[in-house]
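For this view, one protein chain was removed and the others were kept in their places.
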Amino acid sequence: MTRTEQADIAGVLGRYEADILAEWLRIQQSALRTHRVDETELRGQAREFLSLLRTAAGTGNVEDISTREWEDVRRLLEDISRARARQGFTPSQTAMFVFSLKEPFFRHLRHEYRADVERVGAATWAATVMLDRLGLFTTEVHQNGREEVIARQQQEMLELSTPVVALWEGILALPLIGTLDSARTQVVMESLLQRIVDTGASIAIIDITGVPTVDTLVAQHLLKTVAAARLMGADCIISGIRPQIAQTIVHLGVELQDVLTKATLADAFAVALRRSGLSVQKAEKGRGPAGSGAARGDQV
Amino acid sequence: MPNAKHEAVPIVSHDDIVKVRQRVRDWAVALGFSLVDQTKLVTAASELARNTLVYGQGGTVLVEAVSNDSRQGLRLTFEDHGPGIPDVQLAMKDGFTTGTGLGLGLSGARRLSHEFEICSTPGKGTRVVIVRWK
Partner (left out) sequence: MERIPILKMGDSLLVTIQVDMHDRLAMTLQEDLTTRIVQHRARGVLIDISSLEVVDSFMGRMLANIAAMSRVLDAQTVVVGMRPAVAITLVELGLSLHGVRTALNVEKGMQLIGHDRREDDTGAEREA
C-alpha cells in the first residue's frame, strides 16, 4: 500500500465528511429496525467515528489497526460495541455500524477520482480492508461483552438457587438440591460461611438429601467447608447421606473422621437443638400458652 | 489501579513484607479476583516474602499481570541472592512435619497457587514463581 491510498482515504473523509455522515446515518436508521438506538446518540457516535477515522487514516497506516495511532478508534468502537451488546443487539447488527459506512464512502471515492480507474480501485481496496478489520474488531469486543453478561448471570443464578435457611436462632440449614459441580459447590460453601458470620450461627446443617451423586472433588469441598466453619468457631453437621453416596465416599477413601453426619435433616436438627441447650416440649392438653389463657378471661 | 503491567517491590525489611501484602492485594483487586482468591494470593505472597527476607537475606518480588488464551492471572516472582536451599524436595516435604518456616512457607504457597516453580542453587540464591488464574 502506498501513501497515495492513505492520503486519498483521509482526504475524501475530510472533504465530504458532512455528506458521508448524513448518508451513513440514513442507511443505519433503516437497518436498525428491531431495536432502536437513540438518534442523538447514534449521530454523536457516527460523527466521532468519522473524525477519529480520518485522523487515524491520516497518520499513514491503514493496514494495521492494532497500532497506537488507532487506539482512539478502537476505544470508541469498544464502547459502542459493549453498549450495543448490553442492549441486546447481535454481533452482526453491531458490525453493521462500520460496514454500512462503505456504501457512501466508496461512492465518494469513486466520484472524486473518477478520472483514474486504477486510483479508484487501489483506494477502494485499501479502504475496504481497513473497514473490514474494524468491523471484525467490533464483533470480537461484542462477543467478549456478551460473555461477561452470561458469566454474571450464571453467578447470580448460582447464588439464587442455594438459599441458606435459618432453622432456629443460631442454627442454619443449607439444603442442597441437584447435581453439584466444583464451581457451584465453592460458591455455595462460601455463601454459607458468610451467612454463619452474618447471623452468628454456631451450627450449620448441610443437607445433601437432594443430591444424587457426589464425586471426590465435591466431597473435598464439603469437608473443606466444614473445616473452615470450625476454624471460624461454628460446627457443621452433614445430613441426608444416602446409601449410594455413603458407598461412594468410602470407596473414594474420603476421610470423614471427625465430621458429624446424620441420616436425616430432622435428626441433625435435633442434635443441633441439644447442642444449643434447647429442647422442644409438647404443650399440655387443655392449657394453651400464657397468652391464650388471658384471652379466655379466666386468668389474669 | 496499576497502569503498568508489572511492578517490582524490594524485600529488605520486615515492613516490606507488609508492603508486599498490600501491593499484591491492590493488583489482585485491580485484576478482578474474587475475595477468596485475593486472600490466597496475598497469603502465598506473605509466605514467600518472609522466606526471601529471613532465609534469602533480602531480595525482590516482581508482580506481573499475565494472560493465557482467555484467562487473566497474576504472577509473582520472588528472587534472592542468599544461601540457596540445598535440598528443595526435602525442605518442602519436611515443611509440615518439622514446622520450620521455610518449608512451611514454600509448601503453603504451592497449595495456594495454580502454578508453582522453584529454582535454587546453594551459594547463589533462590527464585520462586507462583501464578494464580482468575
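Each chain gets a letter, A and B, in the order it is written, and its residues are counted from 1.
Operating definition for what follows: contacts are C-beta pairs under 8 Å (C-beta built on N, C-alpha and C of every residue); 3 or more make two chains touch, one makes a residue touch a chain.
This structure is a prediction, so every number in the text was calculated from the model and none was measured.
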Contact with the hidden chain (one of A:A31, A:V117 or A:V197): A:V197
Candidate in contact with the missing chain, chosen from B:R71, B:R111 or B:K124: B:R111
Those residues of subunit B which, in the complete complex, touch the missing chain: 14-15, 17-18, 21-22, 25, 35-36, 38-40, 42-43, 46-47, 50, 96, 99, 101, 104-105, 107-108, 111-112
Residues from subunit A at the interface with the omitted partner, ascending: 190, 193-194, 196-197, 200-202, 224, 227-234
